[in-house]
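Left out: one protein chain. Kept in place: all the others.
Take a look at chain A:
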Amino acid sequence: MTDEYVAAHVQEAIAAGTHELGVRVDVRGGVVVLRGQVAAAGRCAEIEAAARAAAEGFQVRNEVSVVPLEEPAGGETLR
């Protein structure tokens, strides 16, 4: 299948299966590359599983990471 269709189908599968819409899917050099940030580590694994199921025969590189949640060091003063 053409890379662009694979990327589109993986994106659809991630949205439908995990409800994560903020994942960027590209096919680069025959590898499905996933990028973006999610709220929990478990969701990275769910996204990868959905991508693998939708892109059979393709390698998947999962670069999705977890959003950092530290308390802010300071604020911004709006003048």
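Everything that follows uses one rule, which is that a residue touches a chain if its C-beta (ideal position, glycine included) is under 8 Å from a C-beta of that chain, and two chains touch if they have at least 3 such contacts; residues count from 1.
What we mean here is this: contacts and distances are computed from a predicted model.
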Taking the list "Nucleoside recognition protein", "Iron-regulated ABC transporter ATPase subunit SufC", "Chemotaxis protein CheA" or "Metallophosphoesterase", the UniProt entry for the undisplayed chain gives the protein name "Metallophosphoesterase"
Those residues of chain A that touch the unshown chain are 19, 21-22, 24, 36-40, 42-43, 67-72, 74-79
